[in-house]
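All protein chains but one are shown at their positions in the complex.
This part shows subunit A:
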Amino acid sequence: MEGEPSPRSGAGFHQGSFPLAVNVDLQTDATLQVDISDALSERDKVKFTVHTKSTLPNFKQNEFSVVRQHEEFIWLHDSFVENEEYAGYIIPPAPPRPDFDASREKLQKLGEGEGSMTKEEFTKMKQELEAEYLAIFKKTVAMHEVFLCRVAAHPVLRKDMNFHVFLEYNQDLSVRGKNKREKMEDFFKNVVKSADGVLVAGVKDVDDFFEHEKTFLLEYHNRVKDASSKSDRMIRSHKNAADDINRIASTLYTLGTQDSTDVCKFFLKVSELFEKTRKIEARVAADEDLKLADLLKYYLRESQAAKDLLYRRGRALVDYENANKALDKARAKNKDVLQAETSQQVCCQKFEKISESAKQELIDFKTRRVAAFRKNLVELAELELKHAKGNLQLLQSCVGVLKGDT
């Protein structure tokens, strides 16, 4: 673990230089701007420096920073989910846990295999793995930042007390990760929830809008999941091919230095060419990962959050209908009528409140989604073009040189 790179950069993670891959119209609002200005990878945790600029009166200063870890983000997210007041909103999905395991394992394997390869190969592979580590690191920073920005942009959530504490309280929040028992509780809660979800989803909605959204989201979520996993596989094949080109370049180089005939020039030139094109291929895979795979993964999580909203509304609807039935029964028996009436009122209000905000949330979700896809697809196409043109130029110039030589 000691050999682990610890990327640390001051300016590197500002919103400008590493643009948010996913969200577009979170254009700021000078009243509250949040970003992650720095990050430090240490052993098995990552420390994020959350930087806030605000003109809101409730903060003591106009600009301040705190250090937070992943568990604290989860705590914040969970507090939103558990808050009944927010039942009618799409809760911004929690950022995934920073996962450097795969990368760490590869670095370890490289260390063990050091004896079996030449020094150049070793250095090259080490550089690549370090670059990969850095890429994963940047991604996890971006995802945590997106979460905070979504919260900051939401008209209601941005006012949340816990959020302000998260941003401002410059000591450790003492949020411990869930222990085993709590994790088991969560697991069972989820099981119950999904069973319930199925029941709730079965209830046909009177409102056309919501009925449509329900069907749409269900199908959309599944297809995004499929597209996300397929895009991951495609990108991994791409990376594998780039790695092969790397090895070919090395062997060509050895052949070129060994060969005493005319063809050694060819080998050396092509080796040089492949070194360069391989870097471009690796960049293509990385960009596809950012613009396509990450986009799909994010909307997988967001569509789940939207489904959760629909579930909560559905739940409220069922509760409301049950309360109605109970009221009718109570009236019929003329027993506990007042109680039933209050209960029915509460359910009704809850349901209507959720319905109202849910509608707006779902409309916003669509707008955000369309904008994000547009931005990313355009950028994807532009990057693919840029790389293909770069590759083409390298290849053509090499062919020109080699043809001239024969």
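The working rule: a contact is a pair of C-beta atoms (placed from the backbone, for glycine too) under 8 Å apart; a residue touches a chain by one contact, two chains touch by 3 or more; residues count from 1.
The rule is simple: contacts and distances are computed from a predicted model.
Asker: Looking at UniProt, which of "Sorting nexin-2", "Multifunctional methyltransferase subunit TRM112-like protein", "Beta-hexosaminidase" or "Small ribosomal subunit protein mS25" names the chain that isn't shown?
Answerer: The UniProt record for the chain left out of view names it "Sorting nexin-2".
Asker: Out of A:E63, A:D244, A:D328 or A:E356, which residue would touch the omitted chain in the full complex?
Answerer: A:D244
Asker: Which residue from A:V224, A:A286, A:L310 or A:A323 sits in contact with the chain not drawn here?
Answerer: Checking the options A:V224, A:A286, A:L310 or A:A323, the one contacting the hidden chain is A:V224.
Asker: Looking at the full complex, which residue from A:V46, A:V270, A:A286 or A:I354 touches the chain that isn't shown here?
Answerer: Answering carefully, the residue with contact to the hidden chain is A:V270.
Asker: Name every residue on subunit A in touch with the hidden partner chain.
Answerer: Touch set of subunit A with respect to the missing chain: 216, 219-220, 223-224, 226-227, 230-231, 233-234, 236-238, 240-241, 244-245, 247-248, 251-252, 254-255, 258-263, 266, 270, 273, 277, 366, 369-370, 373-374, 377-378, 380-382, 384-385, 388-389, 391-392, 395-396, 398-399, 402-403, 406.
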